[in-house]
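Let me give you the structure first, and then I'll get to my questions.
A single protein chain has been omitted; all remaining protein chains appear in their positions.
Lettered A, B and C in written order, each chain numbered from 1.
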Amino acid sequence: MSELEEVMGEIRAFVAARGWEPFHDPKNLAMAVASEAGELCAELRWIASDRADEFTQRPDVRQGVEDEAADVAITLLMFCDRVGIDLVSAIRRKLKKNALRYPEPREGQAAGAFPVPEPER
Amino acid sequence: MSELEEVMGEIRAFVAARGWEPFHDPKNLAMAVASEAGELCAELRWIASDRADEFTQRPDVRQGVEDEAADVAITLLMFCDRVGIDLVSAIRRKLKKNALRYPEPREGQAAGAFPVPEPER
Amino acid sequence: MSELEEVMGEIRAFVAARGWEPFHDPKNLAMAVASEAGELCAELRWIASDRADEFTQRPDVRQGVEDEAADVAITLLMFCDRVGIDLVSAIRRKLKKNALRYPEPREGQAAGAFPVPEPER
Partner (left out) sequence: MSELEEVMGEIRAFVAARGWEPFHDPKNLAMAVASEAGELCAELRWIASDRADEFTQRPDVRQGVEDEAADVAITLLMFCDRVGIDLVSAIRRKLKKNALRYPEPREGQAAGAFPVPEPER
């Protein structure tokens, strides 16, 4: 069993022990993902981009950031479990799609020549 | 190497091949997570809760839902990689915290006696 | 002066009295909007669609919902103020664009024949 399947089992047991399954339809869980993503944003909204690396390493900040990242992951895994999505396979399929959409820069072309504005990446 | 570490390596290679690292500070990536979570919400915003399970199984819907779930995961993994968060460990720590906050119902207490409204779960 | 301009003045005074302008660049404020939108979602994530109307009228729920709606509006107005967007004009322009994208149903065509799934409305 993979590490992710193991942790998925732990999440499933957590939900079952509390009888929360009736609340975990895909719509509710997608909303929960957005809500947790909003909390992750809250952690970083007032810090400037160029200070964000250093900021997230501060002992008084890091724990909150980790917790919010974990909450996004937990709700997303609950969503995938309910819908029947194998997340690792879905990631790999999506990376292939993204590779078509954003081809690697050709030789001689500047890597990182990122098209800003880049609203739809 | 775990399955998740493998896929993380693939994501890292994808980013490196395009020279995107300079854009991937933690603030930008947290914003990208919120943006992808918003797209996941978009897939499910007009469907009623009690039809959401059936809806996400429709062949013409499922692919989009999988893609959006994958995008949330990809941006979240990029975020964790940049900040140095081991996501599986973070999930386990957070589940323990959540267990303190939402204790299992005691014997005789209705499981699933979910306190609705439940704004801060 | 319109009611909205008045309330914008009050928000501006609130920010100035606390010296928060340096934190209010458009990126930070867009992130703050997402964070407040996430909190609005949190209020409604566990309630079924068909009970959401009744739910939001409950005295113990309504205040929280109002507060979160207000926070989304406040951060959005701060964003518009910083960027120099006249929000009412922007809404009217966008409604015109949306009208092209979603034409009114023609006579004989069912109104409300909403194309579900409707991922990009």
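Quick notes on this structure:
Definition applied: a residue touches a chain if its C-beta (ideal position, glycine included) is under 8 Å from a C-beta of that chain, and two chains touch if they have at least 3 such contacts.
Bear in mind the structure is a predicted one, so any value in this text is a computation, not a measurement.
In the full complex, the chain left out of view touches A, B, C.
Hidden from this view is one chain, which touches chain B at 23, 27-28, 31-32, 34-39, 41-42, 44-46, 49. Where chain A meets the omitted chain, the residues involved are 27, 30-31, 34-35, 38, 41-43, 46-50, 55, 58, 60-61, 64, 114, 116-121. What chain C contributes to its contact with the hidden chain is residues 2-4, 7, 10-11, 14, 17-23, 25-28, 30-31, 33-34, 36-38, 40-41, 43-44, 47-50, 52-53, 55-57, 62, 65-67, 69-74, 76-77, 79-80, 82-85, 87-88, 90-95, 97-99, 102, 104-105, 110-114.
Convention: only the chains that are shown with their structure count from here on.
In this entry, chain B maps onto chain C through a rotation of 180 degrees when their C-alpha atoms are superposed, rounded to the nearest 5.
A straight line joining the Cα centres of chain B and chain C is 24 Å long. With centres defined as mean CA coordinates, chain B is found 4 Å away from chain A. Residues of chain A found to touch two or more other chains are 23, 27-28, 31, 34, 36-38, 41, 44, 49.
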